[in-house]
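Removed: one protein chain of the complex. Kept in place: all other protein chains.
Going in written order, the chains are labelled A, B and C, and every chain counts its residues from 1.
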Amino acid sequence: MVNYVPVLLILIIALGMAAVIIILSKLAAKSRPTREKLMPYECGVEPVGTARERQSVKFYLVAMAFLLFDIEAVFLVPWAVVFRDVVRSEAYRHLKYVFYGEMMVFMVVLFVGLIYVWRKGILEWNK
Amino acid sequence: MTNLLLEWVIKTIVILFILVTAVAYVTLMERKVMAWIQMRVGPNRVGLGKFRLWGLMQPLADGLKMIFKEDIIPLQANRWLYVLAPALSLIPALMTFIVIPYGSHITIFGYTIELHVTRMNVGLLYVLALTSVGVYGIVLAGWSSNNKYSLMGGLRSSAQMISYELALGLSIVSVLLYTGTLDLVEIVEAQSGFHGLAWNIFHYPLLILVFVIFYIASLAETNRTPFDLPEADSELVAGYHTEYSSMKFVMFQMAEYLNLITASSIATTLFFGGWNGPFVGRLPLLGPLYFTVKVLALIFLAMWIRYTVPRFRYDQLMRFGWKFLLPASIVNIIISSTVILFMR
Amino acid sequence: MVPLSWYLGLSALLFTIGTVGVFIKRNAITIFLCIELMLNAVNLTLVSLSGFFGDVGGQLFVFIVMTVAAAEAAVGLAIIISIFRNRESLNVDEIDSLKY
Partner (left out) sequence: MELEKLLFIVFAVIAIASALNILLQRNPLYSALSLIGTLLALSALYVTVRAEFIAAVQIVVYAGAIMVLFIFVIMLLNIPKDQPQIEKQKALRYLAIPFAGLMIAEMFYVLRWIRLSTLPPVPAGNAEQAVGTTWSIGTRLFTDYLLPFEVTSVLILMAVVGAMVLARREGD
């Protein structure tokens, strides 16, 4: 697992970089806060109401549909990686149609999900 | 072990240095390309003393200017998250590059150096993982600013990013069907046949379609026009980074350009043979050169698109991603696997 | 090398923290987060046992658990949304209409 040490290295260096950048701008720049500067920006007029309002549930529905297909993609990855080997190798020869068919079944079931989401109008944003 | 560690540290620091410089000059390139497309001259004043150097010092001046800008944290903002958010979008963007190979290997003083920082059995998944973590920076920036534009921009942007991440992931799956590995180093090495021109895109013509899907999805992932909805300046001021100023703003910009560079490098690696090219076997130093040229060409393409195509409307964007790109990439997987099953 | 017992101990501690969270928290969404934490603690056990015994079965199990967790999160959060809409609160002490 030695190959993963650079991930740790670059994480530490990147963290350091981010910290240095933030601190640098704190040190270098003058700070003269006024009331107007510290207000939420709303094109120069006094802010109306609060930004903490309830948003459309549609974002949740899209994120949920994303979750579904993300899982599909994650299952597809190991399948795609071994697919060519399975098709070509002698040891797995008898399995190659099973191997192909099972993923098609999986994708069809999830495609039904996409069609459901589609028909229910989750993917329409102009209503 | 100590030797290896030292090699990693040096490589990582060099890579980061190159990346930061590259980001600076890609911004200059963007301004020059924009000026060129709009028949203007572009930045050409900033130089060293009397020498103008075609504006080559412009990024440096920009950086200095941004450092000395006042750093504003709005009173109503959520201070911790407000400071954390730009770092959260910059760090994953910096981290991707360690798995991308930019050359085969060179020998200096009898010490062989592989021209990639590390190789992983799950290299492409690592890239995808970092892409998916990158969403947080934007969501949290939008939420913590406590500004309506920021919140709307953050939500829209993250919904857009996750939608196109699907098309991105699924188009990569089609490539995996042909390469049979997630290790980027192996993927590139498999393309080195035929005088370094056995690129995947020449070898498997179906991948041209996959590349188009991948490229569109990666443009959307990096929030570039025609997909720059999160910052749609005519509706949302500046989207999720409306409230950000000074170096925090720069961090978001850096992350955006880093993502563009990463996406172009991944596209190069997957479709255009990575560092492969003619004579690269005899002169390994050509590898990084070929790699850079290909990446720059893809970046140029992105800029060209940016200044040619108008912005999508949000409903069009979602429809395009979910109803066209996603089914298209699934169909691509089905066709590719069928071809592999029956043709080999 | 790190012995297996360390992994199992860490996993047990995380599971305990998750359980305590389910008991002491009042917010439905935090309780949900604690359940995810418990799932992850169990995943750590499965992955480390699978690694130490050299059998990939445990990791496949974790893969399936993650899928189930995703399905659970989708439905659970949908329930939370509909409860919040109807009652404007996520305090589990107040959501007790089913209590006799």
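Definition applied: a contact is a pair of C-beta atoms (placed from the backbone, for glycine too) under 8 Å apart; a residue touches a chain by one contact, two chains touch by 3 or more.
Please read all numbers here as calculations on a predicted model, not as lab measurements.
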Interface partners of the hidden chain - shown chains only, full complex considered: A, B, C
Given B:V26, B:V117 or B:I162, the one touching the chain that is not displayed: B:I162
Chain not shown, touching residues in chain A: 1, 4, 8, 52-61, 63-68, 70-72, 74-75, 77-79, 81-82, 85-86, 92, 95, 98-99, 102-103, 105-106, 109-110, 112-113, 116-117, 120, 122
Where the unshown chain meets chain C, residue by residue: 1-10, 12-14, 16-18, 20-21, 24-27, 29-30, 32-34, 36-37, 40, 43-44, 47-48, 50-57, 59-60, 62-64, 66-75, 77-82, 84-85, 89-91, 93
Residue ranges of chain B at the interface with the undisplayed chain: 120-122, 125-126, 128-133, 135-136, 139-140, 143, 151, 155, 158, 162, 181-182
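Note that only the chains that are shown with their structure count from here on.
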Chain B and chain A - chains in contact with each: none
Inter-chain centre distance, chain A versus chain B - centres from mean C-alpha coordinates, in Å: 15
CA centroid of chain B to CA centroid of chain C, Å: 34
Intercentroid distance (Cα basis), chain C paired with chain A, Å: 21
Shared-contact residues (touching 2 or more other chains) in chain C: none
Residues within chain B bordering two or more other chains: none
In the complex, chain C residues that touch chain A: 67, 70, 73-74, 77-78, 81
Chain B partner contacts - residues on chain A that touch it in the complex: 2-7, 9-11, 13-15, 17-19, 21-22, 24-26, 28-33, 37-43, 50-53, 55, 59, 62-63, 65-66, 69-70, 72-73, 76-77, 80-85, 87-88, 96-97, 100, 103-104, 107, 111, 114, 118, 123-126
Footprint of chain A on chain B - complex, ascending: 4-5, 8-9, 11-13, 16, 66-76, 83, 86-87, 90-91, 94-95, 98, 117-120, 125-126, 132, 145-151, 155, 159, 162-163, 165-166, 169-170, 173-174, 176-178, 180-182, 237, 242-243, 246-248, 250-251, 313-315, 318-319, 322-323, 326-327, 330, 333-334, 337-338, 340-341, 344
